[in-house]
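First comes the structure, then the notes that go with it.
And now, chain A:
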Amino acid sequence: MSDPSTRVQVRKTYKLYIGGAFPRSESGRSYVVTDHKERFAANAALASRKDARDAVTAARKAFPGWSGATAYNRGQVLYRVAELMEGRRAQFVAEVRAAEGLSAAKAEAAVDAAIDRWVWYAGWSDKIAQVRGSSNPVAGPYFNFSLPEPTGVVAVLAPAESSLLGFVAVVAPAIVSGSTVVVLASEPHPLPAVTLSEVLATSDVPGGVVNVLTGRVAEVAPWLASHMDVNAIDLTGADDALRVELAIAATDNLKRVFRPHTPDDWTATPPLNRMLAYLETKTVWHPAAT
Partner candidate 1 sequence: MPKFEYAPAPESRSIVGIRESYGLFIDGKFTDTVDGRAFKTISPATEEVLAEVTEAGPEDVDRAVKAARKAYEPWSALAPAQRSKYLFRIARIIQERARELAVLESLDNGKPIRESRDVDIPLVAAHFFYYAGWADKLEHAGFGPAPKPLGVAGQVIPWNFPLLMLAWKIAPALACGNTVVLKPAETTPLTALAFAEICQQADLPPGVVNIVTGAGDTGRALVEHPGIDKVAFTGSTEVGKQIARSCAASGRKNTLELGGKAANIVFDDAAIDQAVEGIVNGIFFNQGHVCCAGSRLLVQESVYDEVLTSLKRRLGSLRLGDPLDKNTDVGAINSAAQLAKIRELSDIGEAEGAERWSPPCELPAHGFWFPPTIFTGVSQAHRIAREEIFGPVLSVLTFRTPAEAIEKANNTPYGLSAGVWTEKGSLILRMAAQLRAGVVWANTFNRFDPASPFGGYKESGYGREGGRHGLEAYLDV
Partner candidate 2 sequence: MPRVCAAQGIQPVTVTATTDLRGFLHGLPGVDRVGAEGRAAMLASRSIKTTAKQWALDMAISMIDLTTLEGQDTPGKVRALCAKARHPDPADLTAPHVAAVCVYPDLAHIAASELKGSGIHVASVATAFPSGRTSLDVKLADVRYAISSGADEVDMVIDRGAFLAGDYAKVHDEIVAVKEACGETHLKVILETGELLTYDNVRRASWLAMLAGADFIKTSTGKVTPAATLPVTMIMLEAVRDYRDAHGRQVGVKPAGGIRTAKDAIRYLVLVNETAGDDWLDPDWFRLGASSLLNDLLMQRTKMATGHYSGPDYFTLD
């Protein structure tokens, strides 16, 4: 017989994160998330196409403010996210262990890598223009320069495995230069992403810059891939067959499609490609004469 004074835990309700708020799915549905031992962990919100639509609207609304902020400001905000993640390190380690069945050491390494990944991307905000932009020596009395600019609203399918580090690794590069994101978390392991939304909500990230949906990739992703107000899509979290379907749907408005060809090693320092994928290049000419 258990001790009558044993404390009963207050368990968290895992909701969506849209426009800076935490709504349930408008469909009222949820789905069962299990831990690595197939035990019940939580009922996560099961996002519908309407939630995806609302998330895109929120992301679009947040785009002018976020892309209009200085690069310095965005870098500060991303660094603040890392600070708050560090504060919740123990919570994240526990959630990642439960979800993926990692050892304590491996879970800690994954969480530390996720925090350090935010810091790495935070430091790119005010440098990517210097690496990617240029002044171009055209043959004529013109000043000519090329600038990278954020593409707009990016839909991201987070990897199924690597519930926190993988999630961070696909979301941070999309927002660092000013684009805003609708991300579909890992379908089997969505809970660390939802906890990360709580960090985003309390870390000066404006509402709508990152919107987190949980649910079935096969159900929600096609709606994002075909949405005419989404400018780019990261297909990482989709399996091969679905990737083809989504890539085709994305062509209706010529979305920029990021389609990794080799499996990602989430622990390695990434190349620049995930940032560059969401940058347009604007070239400006101006005469130079008295």
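Just so we're on the same page, a residue touches a chain if its C-beta (ideal position, glycine included) is under 8 Å from a C-beta of that chain, and two chains touch if they have at least 3 such contacts; residues count from 1.
Criterion applied: all candidates are chains of the complex that A comes from, given by their letters.
Treat the numbers as computed from the prediction; the structure is a model and nothing was measured.
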* Asked: Pick from 1 or 2: which one touches chain A in this complex?
  -> 1
* Structure fact -> Per the touch rule, the chain A residues reaching candidate 1 in their complex are 71-72, 75-76, 79, 116, 119-120, 122-127, 130-131, 141, 143, 269, 272, 286-290
